[in-house]
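Note that this complex is displayed minus one protein chain, with the remaining chains in position.
Here the chain labels run A and B in written order, and each chain numbers its own residues starting at 1.
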Amino acid sequence: MSTEQFALDNVLLWLIGLPLVAAPLVYFAGRLFNLGRWAALGVIGLTWIPFVIAAQQVGTGSISLVVEGMTLRMDGISLVLAAIALSLGTLVVVYSNRYVAHEENEDKYYPMLVALIGVITGLGCATDLFNLWVWFEAMAISSYLLVAFYRDQPASLEAGLKYLVQSAVGSVLVLLGMALVLALTGTMNLAEIRAVAGQPATPGLPLLAAGALFVIGFGVKAALVPMHTWLPDAHSQAPSGISAMLSGVVIEAGLIALLRAVASLAGVTLSWGVLLMGFGALNMLAGNLLALRQKHVKRMLAFSSLSHMGYMLLGLGIAVYVGQSAAAAGSFFHLINHGLMKGLAFLAAGALLYVLFIKTGDHHSPLTISDLGGAARKYPIVALTLSIAALGLGGLPPFAGFMSKWQIFVAGFETQNIVIDLLVIFAALNSVLSLAYYAPIVNAVYRQEPSEAVTRGQALSWTMSLPLILLAVAIVILGLWPSLLAWLTGPAGTALVKAFGG
Amino acid sequence: MTTLQIAVIGVLGLIGIGLYGLLIARNLIKVIVALQVLVKGALLALVAAGLASGKLNLGQSLAVMVIVVDTVVAVIGLALALQVKRRMGTLDIKDLSTLKK
Partner (left out) sequence: MIQALILLTMGLPWLGGLAVWLTTNKHPRAQHTLAVVFAVATGSAALLLLPYASATPAIVIPLGGLFGDLTFTPDGLSVFLAIIATVVGSLAVIFSVNYMHGDKQLGRYYELVLLFIGAMAGLALTGSLLFLFVFWEVTAFCSFALIAFNNDDPKAVAGGIKALIITSLGGVGLLSGALIIYAQTGSYQIAAFLERAETLPKEVLALVAFGFLIAAAAKSAQFPFQTWLPDAMEAPTPVSALIHAATMVNAGVYLLARFFPAFEGVAGWTTAVMIVGLLSALLAGLMALVATDLKRALAYSTVSQLGYMVYAIGAGGVYASQFHLLSHAVFKALLFLAAGAVIHGVGTRDMRQMGGLGSRMPFTRTVFVIGALALAGIPIFNGFWSKELILEAGLHEGSLWAYGVAFFCAGLTALYTLRMVYLVFFGKPRSHLHAHDAQPAMKVSLGLLALGSVTTWLLAGPLSELLKSTLPFHEFHELRTGGMIQEVITQPATLAALAVIVAGGLLWWQRQRLTGLTRMLQGLARMATNSFGFEAINRGVIRVTQSTAEALRVTQTGLLSWNVAGIAIGLIVVLILLAWGK
């Protein structure tokens, strides 16, 4: 323990601290010299250095940073979260170069985005319940303004407000849960809570209530049904880069906060796994059905995030229930893949939204399925990458989403538990159902007759196509060689099972 | 009645009022006020929890931190509400329900 001290050579300090400290600088760079986008890119680029070093140091164990008695520890789970936040963040900064150019709030966009990345990395490393809450709130605060980015748009304000109020209610529930835990265990340290909570002398029922408060409180951010109602509004109204971040990273961060908090109460009851699986099934079905009849592309993608959260919950629930790390590793794999695929889907849809509407000065019109018509002729890259994203999300091979779903399914069947088997089949049937709304996207972009919007569409900049191509390539490579990320997801799965005492 | 019991009653009262306000209020400012009442309930709960576990210092320091963080949230909420009033000329949440289905 003596080595865990505050020192400038601690890589974790740089990984989390760099974006946070640099965020104000990015703001000034943008405000004074109109260089915000490049400053942001530079900062995130630099953050990759500590990330790579940290990734090597973590290996299958963990590294720690102690600041004034507050410990941050990076294990496999934190690494997964940092990896996806940083990857998607980098691409979103490149992508946003044009997307938010000349917008009123451009100078505030980049610092918020940079801070968001640092905060999410920090959230993954929290070892203390209160600390977790602070990171969680910081994440929420930096994303509120990003969601309500178009301040002259009533719909954007509406989405931001709903997001704010619901998140705040969730955070109050988390605080109440914390109060219960504090009252009964006298500590906020997750490991100490776990030690006390497991003892027979500790009263179980209030702690159970605290667990429920955590599940619901963090569940608002993780978009568990029925707390999901903010999500479609926020994801569809935010600038597309932020939609990608929200869907690909922020709701997953909420999920990881939930897992961390609930893991400390693992000794209280055995039903956490069942609860997670239950929410998983509910999320899958509700998300797919709600997405089925959507005509607005971004709103449909937002609803489909619910169902993908369901797959992750299913895998995590299986892992927690039987104490088997393979299912959790599958879920973390799916978390990464969903970040890539949904990120790509939002960015590609956003690219079309930008060239068809925003660039012509129209901030109101949503991108509908029929607007996609014939996009392939004029924007072949966007059409192809959007199709890859949609098919990957639908679980078709050879894309990454298929492999992670398969891993969850195999792990589920390996338990040889009939109920879990049935849940897995239910999940597979849900994938088939989801094809019913993903496939028409592909059909639409490859029509011959261009839609009216496409005929009027403007040219696409390479800064927007580049992130799309990179994400699409990553999705295909991971689909063909799924064990490429095993070094990342394997330790995360093990860490989760260990956290739940398996 | 011990201090703790009073505090618990206070917490439940504040939470109840806050939730009730959130569920029925139609004015955006009232919604944000109700949210603040809810947060105050949580603050009291934290202090009370510190008292109950004999770690009053911990509870109080947490509460101070929560106040700081939550002020930021309240400010953002009010700023958004201000924008809503300015752009749409209304604060009724019924008018803020264009995004649905």
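What we mean here is this: contacts are C-beta pairs under 8 Å (C-beta built on N, C-alpha and C of every residue); 3 or more make two chains touch, one makes a residue touch a chain.
Remember, predicted model here, so these are calculated numbers, not experimental data.
Engineer: Taking the full complex into account, find the residue in A:L290, A:L367 or A:A495 that is in contact with the omitted chain.
Structural biologist: A:L290
Engineer: Among A:L32, A:M70 or A:L429, which residue is in contact with the omitted chain in the full complex?
Structural biologist: Only one listed residue reaches the unshown chain, and that is A:L429.
Engineer: Which of A:P50, A:G76 or A:G219 touches the chain that is not shown?
Structural biologist: Reading the full complex, the residue touching the unseen chain is A:G219.
Engineer: Quick one: which of A:R31, A:K359, A:R447 or A:K498 touches the chain that's been left out?
Structural biologist: A:R447
Engineer: List the subunit B residues touching the unshown chain?
Structural biologist: 19, 22-25, 31, 93-94, 96-101
Engineer: What residues on subunit A make contact with the chain left out of this view?
Structural biologist: Those residues of subunit A that touch the unshown chain are 161-162, 165-166, 169-170, 173, 204-205, 208-209, 211-213, 215-216, 219-220, 224, 226-230, 232-233, 269, 271, 274-275, 278, 286, 289-290, 292-293, 326, 329-330, 391, 396-398, 402-403, 406-407, 409-414, 416, 421, 424-425, 428-429, 431-433, 435-436, 439-440, 442-444, 446-449, 481-483, 486, 490.
The rule we apply is simple: only the chains that are shown with their structure count from here on.
Engineer: Spell out the part of subunit B that touches subunit A in their complex, as residue ranges.
Structural biologist: These residues of subunit B touch subunit A: 11, 15, 18, 22, 28, 31-32, 35, 38-39, 41-43, 45-46, 48-50, 52-55, 58-59, 62, 65-66, 69-70, 72-73, 76-77, 80-81, 83-84, 87-88, 96-99.
Engineer: Which residues of subunit A touch subunit B in their complex?
Structural biologist: Residues of subunit A touching subunit B: 130, 134, 137-138, 140-141, 144-145, 148, 151-152, 154-155, 157-162, 164-165, 168-169, 172, 175-176, 178-188, 232-233, 236-237.
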